[in-house]
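This report refers to the structure that appears directly beneath it.
Apart from one protein chain that is not included, each protein chain of the complex appears where it belongs.
Letters are used for the chains, namely A and B, taken in the order the chains are written, and counting of residues starts over at 1 for each.
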Amino acid sequence: MTKKIRNFSYVLLIVMVLFSACAGKQATTVAPVEEATQETAAETAEAPAAEPTDAPEVQEPVTIEWWTVNSEEYTEQVQRDMAAAFEATHPNIKVNITVLPGDGFSEKMTTALGAGEGAPDVAFFWDSNWFPEALDLRPFIERDNFDTSMYIDGFWKTRSLWGDVVVGLPLGVGAQFVLYNKDVFDEMGVAYPSADWTTEEYLAIAAQLHDSDQGRWGSDRPRRPFRALWFNYGPVVRLYSEDSMTVEGYLNSPESVTAYEWAWDLVDTGATPTPADIEVLGTEGTGPVDLFMAGRLAMATLNQGHMLNALDAGVNFGIVPEPKVAGNEGFVNAWSLTSSIWKGTEHPDEAWAFLSWWAGPEGQRYLMENGNLFPSISAVLNEYEGADEEYAQAFFKVLELTQVSEWRNAHPCNSTVLRAVGDVWDKIMFGEIERDQIKAELDAIVPAAQDALDECRERLGG
Amino acid sequence: MSVNWQNMSFRDRREALQGYLSISPWVIGFLLFTLGPVLVSVYFSLTQWTITSPAEWVGLHNYIRMFTNDPLFWQALKVTGNFVLISVPLKLIFGVALSLLLNLKVRGMNVYRTIFYIPAVISGVAVSLMWIWLLQPDTGVINTLLALVGIKGPGWFWDPQWALFSVALMSVWSVGGSAIIYLAGLQNIPPHLYEAARIDGAGAWQRFWRITIPLLTPTLFFQLLVEMIESFKVFTQAFVITKGGPLKATYFYLFYFYEEAFQNFNMGYASALAVVLMVIIMTATIILNHTSKHWVYYAAEREEAK
Partner (left out) sequence: MTSTEIKTPFLSNQTRRWLGQGLTYFIMTTLALLFMIPLMWMLSTALKGRWEIMAWPPQWIPTTMHWENFAEAFSRYPLGRFMLNSGFLVIANIVGQLLAVPLIAYGFARLRFPGKNILFVIVLGTMMIPGHVKLIPLYTLYHRLGMIDTYWPLILPAFFGNPFFIFLMVQYMKTIPRDLDEAAYIDGAGTWTILYKIILPLCKPPLTIIIVYTFLWTWNEFLHPLIYLNTFDSFPIQLGLSMFKGRYSVEWNLFMAATLVSILPILILYFLVQRQLIGGIASVGLKG
């Protein structure tokens, strides 16, 4: 009997919790769960009473959807505050902010863009495959005389222009470079690297700094055959021909072989962590930042976000560009986030008002001063509070190099082709082939890579 | 069950109507949330679609390419098939073994049951990270322990020979979830059967094979199905730990699908991959269901057969 009562009360409890939650959804009590519906209701109804700008004579504000990510450069809170700052000066626009975890943003965007509906008015279009869905900004730029020359030229070219179309504005800058631990160099009596060092010097220094007793490696290793590899570690290589027709003679060119041989030599020094060592805590695509901060990597190819980490961790570090093959120009793998308006937006004017503010001087300055953004606008970047520091100067120098990503938008097939190269890369990283086998291995994968390229080119319509 | 509506009695018709009524939620759900999306997927599988441009009809092209000119498809299929064959038996055996332990009547068993359940509640990424740490070949806990007993541990995730097995090993760690299910099944076996067997002189081993296992078969069957489908779906581990490597040793089917759909934006081809996977799993499920007649013990059917 008591058991029955007990069981019944369990059921009752569950039903009660459920109903109270459901009721919460309809009424406007302060339950955590009803927030979502309340926000959507706000879209169609008038602005919530909490809004300070709700003056009676002002016309009903237009709500735009803005999707962004949580990042070290702009945290969730900073962006929320920034949106509020925008709303304060633009009473006719309400920004509905969605802050997503970085590792889910692409899936969400791809889904919404693929559905062709329910995509945000304003968002990062950081994948070049999304560009066809971005609104062409040229009419707005012309109408408002929006000064695009304020953006650092390299980023404007690589991140905003897509053919003739302006697909977005570049927000913030980032780049890859070599962070080195000065304390380790001092301890081992090795001179700091110079900005124009060579790939040969890199290998030699890595070997000198290696000390397995302290669990320390001389340098990290590339985890995948990135674009930069062919530019800096082989003398300017392309995966396939400029017209995207041929792999033969590009992927397996002498220059490409050189890049792979460099990677082989690096593994051969034994001064670099094995894949197993470097995967530990590096799994989220963040690179071996934790190893570097713990003083277990004397040199590592990292980025400006890690530079801020190093400042935070109090590491005595220096910055140099990635090394290059002797006698060649040096390149940098740099980026900015293309911030765009979705083609399907119902409020293009309001979306532009927000976008041009957010990715313009006001927004980028706000994110620099309240967050950790390095703006893509030279004039604002120069106001960076640590602009005179050695690390910032070195970072700015890196940004002036030619960007390898200029190549990217014209070659959307490179990821497909790279997949075919993956096995050779693995074999080198695991030390499974000899140095003189590299050329033969690359020759052997040309047919598969060519197939991949043909398939991709056909799919993208020649 | 070839029933003709006209020939049915009033009682039969009423029963049939009640039958439709009772399954109607599933029918509605199926039409809304499953059939629609599946048909859309089938349609896209016959097109070339990069998401941002309109889908272009290509007929069976994607399927023809998949079966005649796509080594990656066969690699993904092979890896996933092997994984199903390795991980499903491992999980079944360890799950049942653990549930037998948890079924012992000792004081404090609640605590043990909770401890073994913990791994099942920790989700994807955190688990993957822990295992990278544990299975690190030189400094990882597992190889350190093995070294103590004089065994040189393998390279685990970073050895093409061991990578797939390592992923299977990870999934064994979370058998606590299915052990609870087996435990429920075990507790449901009427004790009087054991007593009767003991009186007949059956030993512990015989009781296990003659009573426990047969009466557990409905649970076993369900778990077999769940584990099989879960194994076909394996993705997170490849995504977080191995990126499909080394040398494509963990290039799981869904990982390939994901690369095509969300990284290469090859949605048409990805849809074709998905359709093929659906067909494979559907076939496997239906075959498994047919075999169940021969080894799954159903009390009611026995009685009906009498």
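In this section, a contact is a pair of C-beta atoms (placed from the backbone, for glycine too) under 8 Å apart; a residue touches a chain by one contact, two chains touch by 3 or more.
Only a predicted model underlies this, so the values are computations on that prediction, with no experimental measurement involved.
Colleague: Write down which of B:P71, B:P89 or B:P190 is the residue touching the left-out chain.
Modeller: B:P190
Colleague: Which one touches the absent chain: B:L90, B:L146, B:I211 or B:V226?
Modeller: B:V226
Colleague: For the chain left off this view, which of A:A112, A:A276, A:I341 or A:I377 is in contact with it?
Modeller: Only one listed residue reaches the unshown chain, and that is A:A112.
Colleague: List the chain A residues touching the unshown chain?
Modeller: Within chain A, the residues that touch the unshown chain are 7, 10, 14-15, 17-18, 21, 25, 32-33, 35-37, 39-40, 65, 67, 69-73, 76, 96-104, 107-108, 111-112, 114-118, 214-216, 280-281, 284, 286-287, 289-291, 293-296, 303, 305-306, 308-309, 312-313.
Colleague: When the complex is taken as a whole, what residues of chain B touch the one chain not shown?
Modeller: Residues 1-3, 5, 12, 15-23, 25-30, 32-34, 36-38, 40-41, 98, 101, 104-127, 130-131, 133-134, 139, 141, 173, 176-177, 180-181, 183-185, 187-191, 195, 198, 204, 218-219, 221-222, 225-226, 229, 232-233, 254, 257-258, 261-262, 267, 271, 274, 277-278, 281-282, 285-286, 289, 296, 298-301, 303-304 of chain B touch the chain absent from view.
As a working rule, only the chains that are shown with their structure count from here on.
Colleague: Taking the complex as given, what residues does chain A use to touch chain B?
Modeller: Residues 106-107, 110, 113-114, 129-133, 224, 274-277, 279-281, 283-284, 415-416, 419, 422-423, 426-427, 429-430, 448, 451, 455-456, 459-461 of chain A touch chain B in their complex.
Colleague: Once bound in the complex, which stretches of chain B touch chain A?
Modeller: 48, 50-53, 65, 69, 71-72, 125, 128-129, 132-133, 136-138, 155-158, 240-241, 243-248, 259, 261-269
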